[in-house]
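So the structure is just underneath, and the comments pick up after that.
Missing here: one protein chain of the complex. Every other protein chain is in place.
All chains are identified by letter, namely A and B, in their written order; residue positions are counted from 1 within each chain.
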Amino acid sequence: MQFLFSSIGKKIQVAISGIFLCIFLVFHLLNNITLFFGPAVFNAMVHFLESIKPMIRIMEFGLLFILIMHIGNAIKLTIENKAANPVNYKQSQSNDVSSLNSRTMLISGTIILLFIILHLSYIWLSYQTHNPNNHSETYYDILLRNKIGFLGHKWTALFYVIAISIIAFHLRHGFQSALKTLGFLPNSKNNFLYKIAFIFWGIIPFGFIVIVLSIQFGIIN
Amino acid sequence: MKSLDSKIPNGDLVSKWSQHKFNLNLVNPSNKKKYTVIVVGTGLAGASAAATMAELGYNVLAFSYHESPRRAHSIAAQGGINAAKNYQNDGDSVFRLFYDTIKGGDYRSREANVYRLAELSSNIIDQCAAQGVPFAREYGGHLANRSFGGAQVSRTFYARGQTGQQLLLGAYSALIRQMNLKTVKFFPRHEMLDLVTIDGHAKGIIARNLLTGDIQSYPANAVVLATGGYGNVFYLSTNAMASNVTASWRAHKKGALFANPCFTQIHPTCIPVSSNHQSKLTLMSESLRNDGRVWVPKKKNDLRDPNQISEEERDYYLERLYPSFGNLVPRDVASRRAKEMCDNGFGVGNTRLAVYLDFKDVIAKQGKNWVAEKYGNLFDMYHQITGESPYEKPMMIYPAVHYTMGGLWVDYNLMSNIPGLYVTGEANFSDHGANRLGASALMQGLADGYFILPYTIGDYLAKESSALNSTHEEYQNGVQFCNEQIKNMLSIKGNKTVDDLHKELGKIMWDYVGMSRNKSNLELALKQIPSIREDFWNNVNIPGTGKEFNPELEKAGRLADFIELGELMAKDALNREESCGGHFREEHQTDDNEAKRNDENYSFVAAWEYVKEKESIMHKEQLIFENVKLATRSYK
Partner (left out) sequence: MQLTLKIWRQSSAESTGFFEKYIVDNVTADMSFFEMLDMLNNDLIKQNKSPIVFDHDCREGICGTCGLVINGRAHGPLKGVTACQLHMRTFKNGETLTVEPWRAKSFKVIKDLAVDRQAFDKIMEAGGYISVKTGGAPDANAMPIFKENADEAFDSATCIGCGACVAACKNSSAMLFVGAKVNQYAQLPQGQVEHSKRVKNMVEAMDSAGFGNCTNTGACEAECPKEISISNIIKLNKEYLKFH
């Protein structure tokens, strides 16, 4: 218990939960990539997931728990950190000594949370309320229906691109910071763990952006 | 004249200390906690003593004017610490370290003390290594050594250029461990202002809380002063800004004898003074002389860039004058020769008060990386201060006041002539004679603190009752006296700042009581210092009050004592009609300008007694040499 409430303990909770969330993104991206293979493949994939619904539910609750653990500890740390440093310097030159990403994790995190809520309410919720047996629309159609109402709209697409960029911005610091907190990552920029970090803050967000733009420009239809 | 009993044990040199330890009285272990010991100063000597006495079971109160023991100026020692381990198999031994130290001190220290120091040197290394002090090591995992100023064997243990820091952090860790165990109570930012004596015995101190200005008495069964040296009497020195003589001086005024005050060490390798705003001087470790070569241009007033001056036009004067020791001659010799070169017009730099210390040859031979590994931090520090890189241009160096061999007189047990008052480390006079060898200060501070005082203090306490009468009038008198002195100083509100006056004192001390002294200059100093004292007590302007954090007030109190000490130093220097070690009297030199001792008449310790409003009285402790033959030091 003492471990969980210690400074390093809280950091470790944020780090572990963050890494799990990153791993979730890998699965999310893999799912989305099936869009490129046409409606049949995508629908089959969703139907498969539907067929193991109880397990998915458990995983969703797990994910929610991890998210709460991430956000809860992050907020707690931020409050404590503010209390530890109540007065700001009059003239701050933090850019010389630390990156903007690292100093704005709470802001980027808050934006990401809002994005998640919106994202879930648009897509996840519409999937939950969708009963393929009573409806002619397939899962694939829902997404394309959204081409008009949601993802296909240029402002929505722009919002998605920005939001995903902010995720990238958050992970640029977050992933390698999590590894440091867990005691990995020697302080050498050549270490292979930095390359793994790049997958998470570079390649994966790039993949999501490609998908959003592919829908917007009709490559996926 | 008081009888000065040095209490040197009988018997042969080698077994004196072990025999003495056996003869010392012991305090019953269950009684130890009833005895309160005050340690003033928590540098190497103080922290090690406080920690060790606490381990033994005494109730220790430790005082420091710093916020933490880790700030003490022991931290600035760069080069290393000597020990007669003979790990290098180059012929070192306890006797050789003893002999080198006695000889280096120009035969003005006690044989028995110095032998004990050499004997304990090995234990210090063991102790520090066990504490986790990261000494330099060979690839085989064993400790590395280097040779150091004036020694022909490699016996100096080091931690890059930060040996003092690492040793102090070791002693600090031992102390803080005891603080955690509540066996030591630490009083940070408390300055000792007076010693309390009852019936002639030291029974506590008066100290001022520097943050609140509150002055209180602290009763104790014994008091240990580990308050460092008094080099700041010269204003410019390599000492830290706050280093001062106040604790020692106030004890001196309470009756403790001050021994050999004129023995000050001038360190040859310091960064030269650049302007009159200079607040302190920075030392460049003497270890640099292992690989750097000292030179001046052969032509007077040669203003060319040093890299433009060819080998033939350079005078490597130390190598020329001292073929066998070369650049490694002892500090006093190297300093005096540098001054002589500059006085004769060969000095370099804007002020002409500097000589070159060149690394060109070693960089060519060993490569820049090798040099950087060994001296990197020193080179960086030099670069930072002067704006020039020693990798590209030779360093400029000049001697500066560095260490004071003199201090309160103590006997073999490190007890002053006031029973119950002990003095350790640089604050006492005991082991370095007229000149300290490089890498011996750390050794002495730790030997005193870890291995000598904790034994010898028991001998005194065993005979004393542990009862303390904290309501004794001497405590109240002491507090009142200190309060009044502060009130007096604050009420002057004249037109000179403490720094102005300190600079004036420093100039007199450096010009007349500095590296080389003569009768007329010393007499001049004795005439001028009292007028500075007068000026101080009539014209000093101290801002603020005594009931707040007031660094100017602290400085003023310390300066008042420095002024009085300066006078005693001049008096002592005038009295000592010989040249020895760091004390060079121009009247007493050989044909080739080397120091000329007068063993027949001055082979003694001059211990001065303070007499209120009268001339100080000198007491002599004759030095007896049974194991070494007094010879003229020769480093040719």
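Assume a contact is a pair of C-beta atoms (placed from the backbone, for glycine too) under 8 Å apart; a residue touches a chain by one contact, two chains touch by 3 or more.
Note that the coordinates shown come from a computational prediction; the quantities given were computed from them, not determined experimentally.
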Per the touch definition above, residue among A:S51, A:Q91 or A:Q128 touching the missing chain: A:Q91
Identified contact with the non-displayed chain, of B:A84, B:V153 or B:A240: B:A240
Listed residues A:K11, A:H70 or A:H170, member touching the removed chain: A:K11
Touching the absent chain when the full complex is considered, from B:S18, B:N301 or B:N495: B:N495
For chain B, the residues touching the chain missing from this view: 48, 51-52, 55, 66-68, 70-73, 75-76, 85, 87, 123, 125-132, 134-143, 159-160, 162, 164-166, 169, 172-174, 176-177, 179-180, 188, 211, 238, 240-242, 274-275, 277-280, 282-283, 380-381, 384-387, 450-451, 454, 495, 497, 499-500, 541, 543-544, 548-549, 551-552
Interface with the undisplayed chain - residues on chain A: 2-3, 6-12, 77, 80-81, 83-94, 96-99, 102-103, 105, 173, 176-177, 180-187
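The working rule: only the chains that are shown with their structure count from here on.
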Mean-CA-position distance for chain B and chain A (Å): 63
